[in-house]
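Removed from the display is one protein chain of the complex; every other protein chain stays in position.
Labels for the chains are A and B, by order of writing; each one numbers its residues from 1.
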Amino acid sequence: MSKKIVHYINQFFAGIGGEEKADTAPEIQEKVIGPGLAFQKEFGEDYEIVATVICGDNYFGSNIEKGVVGELLEMIKKYEPDGFIAGPAFNAGRYGVACGTIAKAVQNELGIPVVTGMYVENPGADMFKKDVYTIETKDSSADMRNSVPKMAALLKKQIEGQEVFGPAEEGYMERGIRVNYFHERRGSERAVELIVKKIKGEEVYTDYPMPIVDRVAPAPPLKDLSTAKIALITSGGVVPQGNPDHIESSSATKWGKYSIAGMDHADKADFMTVHGGYDRAFITEDPDLCIPIDALRKLEKEGKIGKLMDYFITTTGTGTATNNAKRFAEEYVPMLKEDGVDAVLLVST
Amino acid sequence: MKLELGKVHVKDVQFGDCTKIENGVLYVNAKELEAEVLSDDRLIGCHIELARPGESVRITPVKDVIEPRLKIEGQGCVFPGVMGKVAEVGSGVTYCMDGACVVTVGKIVGFQEGVIDMTGPAAEYCPFSQTQNVCVVIEPKDGLETHVYESAGRMAGLKAATYLAKALADQTPDETVTYETKPLLEQVAQYPDLPKVGYIHMLQSQGLLHDTYYYGVDAKQIVPTLMYPTEIFDGAIVSGNCVAPCDKVTTYHHEHNPVIEDLFAQHGKTLNFMGVILTNENVFLMDKERHSDMTAKLCEYIGLDGALLTEEGYGNPDTDLMMNCKKVTKRGTKVVIITDEFPGRDGKSYSLADLCDEADTMISCGNGNIVIHFPAMDHVIGMQDYVEMQIGGWVGCKYDDGSFDAEIQIIIASTIANGFNKLTARGY
């Protein structure tokens, strides 16, 4: 009997449509669709793609809290697959995050081998490469012909219980797991060879690359708090009622800027929280716990701070990729500077 | 300074009426050896057991491993300042018992140290699974203060090695290696076109069970200093370290320092080996600043183009490692680090306790947190009652049949951080 595979793709690769169809709800079809054809060819006769799960990228992103992952898992489980493929997503950010999320869930909940693939700068790569095998692809679907054989081979190896080699041999992104092996030469001998090369300016390698630490030098202290203009920023997911800009409840890809002009506190009639990483009951009841407008207005009245900026900036911190977080700041910091903000109060949850 | 190391190959070890080497077999008079060890009144019991490669034997808890060596020509004795007068060593002729070791075994403190398996999966990780081992199993007097007992255990091994080394006196070495380092200016002149390379050797010096001795002096008392490489082959450095078996630099590993051996192997070929800078791993942060400054200064002063840098241990020493790397590099000497890794049970955390941008060329001696299975052995030298309390073990890691699971950090010198082994790690 052949091994059963389920394949996950988005609305675009399913041929349903582009951005305008990104709200497509999950569905499953018992046939091979789009990139699945290439996978089926690569797998050969002993494997069969028994079903293809399709979900719109926006639908996936905005329904994580509402249980889209569980819904998809139920659909997939029915087929009792031996392996699962998501994507490849190339450079499509939301698709990449969806592929990583569902692949991780299938791996953990169904306990079967999974593989996904995407471009190294896809935010999904940073978020999931440590958890699931992620084949490194180029940034567009033109790379399909290279990516599919690697993904198929890696999935087959796992299903058949063969040894999975390192990232260089298999083509997946390093998961950061340190694995032992016996080299043919002892360490001191290799080190002696390296020092000579390093002195001569020749190319050297390192067994253990240092993690890159993004250090930010602390800003100089304020000269005078009593004249300073202060802005409020939170990663606590507090947004106006109705979440007008659809900020995600986890793994945010955007931030929002909302007015607090004239407010003496944050009222529950005006604000809600969409954050998926804590018990929302308390902040739902009193949003000041996360955006302390009440306390800041008091300080403003007492003359302890100069002025509270009449808007605040918000996003959701949980699961948000660091490169997205960095991008948010790069987007709003020039605006804060232009508005003459002297300091910001960062409220986390 | 020039030293001729005469290696007498030992292929087997047996008990005998008198201690001697004949046709590559070391015969041990156990009674005499026991009496020698028991001359220390801090010990009330001692017995000798033998363990050979391939035998179904487990040795645990292990305190130290020592290769017997004997000074034949030249001043001083092996283990100067400890087993004899404080006199400079490293010149003349020294014989060594190549392939045989003294292994000191016995309860050290409440928590325990180290395993050597003579066969099975764990043997692949341990250099002493391949040597003929004379195990000195000791028992201390009741109520001995911990510092005093540590000292008694350390001396028992050194005494046993010194006793066995006497058997080398009438031997003809099977193999002779000559090592020479000239005074600085002459050494520079000998190979003017080759890059000048040194070795920064960091000695464990944090306190009880974390100490190292140079000519008998506790290494935390020294300031960074220059050493002729051959001094180490005569036992100028003795281990007093007894925590974290996997990256413990045993006295054997000082006698066989692989960085020094491999630098000599390339001396005059691809590099000019200038000498060793000894420094320490003190816990007082001001000492760290001062000693890393001095180490960097010495590198600059003697004109090194490059240096190899090794540490002993994890945590506090990683900070010295990084401070030395940073300062030495900034002062114009290129650095290659050798270290081992502790990325946690899932292998995903950062492997070291500190970091710096200059640490861009590192040799890894493996991940100590990997778990393997230790099958039951027919015979245990020492006791394995304490496996659950040994570093690398945990509650419930023992099975009824005498086998157990543990991290490889329980194995003596499995990830020793000076490149002695072939074990290494890569990112998956």
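Please note the rule applied: a contact is a pair of C-beta atoms (placed from the backbone, for glycine too) under 8 Å apart; a residue touches a chain by one contact, two chains touch by 3 or more.
One rule holds for everything that comes next: contacts and distances are computed from a predicted model.
Per the UniProt record, the chain missing from the shown structure is "GrdX protein", taken from the list "Carbamoyl phosphate synthase small chain", "ABC transporter ATP-binding protein", "GrdX protein" or "tRNA_anti-like".
For the chain that is not shown, the touched chains among those present are B, taking the whole complex.
Within the whole complex, the absent chain has one touching residue among B:V25, B:M83, B:A123 or B:A353, and that is B:A353.
Taking the complete complex into account, B:V243 is the one of B:V243, B:L321 or B:I412 that touches the chain left out.
Which of B:G315, B:P375, B:G402 or B:G427 touches the hidden chain is settled by the complete complex: it is B:G315. Checked against the full complex, the candidates B:K71, B:R154, B:H210 or B:H267 give a single residue touching the omitted chain, namely B:H210. Across the interface with the omitted chain, subunit B contributes residues 109-111, 146-147, 204-210, 220, 241, 243-244, 247, 282-290, 313-319, 342-346, 349-350, 353-354, 388-391, 393-396.
FYI, only the chains that are shown with their structure count from here on.
Mean C-alpha position of subunit A lies 46 Å from that of subunit B.
Residues 124, 195, 197, 258-259, 261-263, 265-266, 270-271, 305-308, 334-336, 338-339, 341, 343, 346-348, 350-351, 355-357, 359-367, 370, 408, 418-428 of subunit B are the ones touching subunit A in the complex. Of all the residues in subunit A, the ones that touch subunit B in their complex are 130, 164, 166-167, 174-192, 194-196, 198-200, 204-211, 213.
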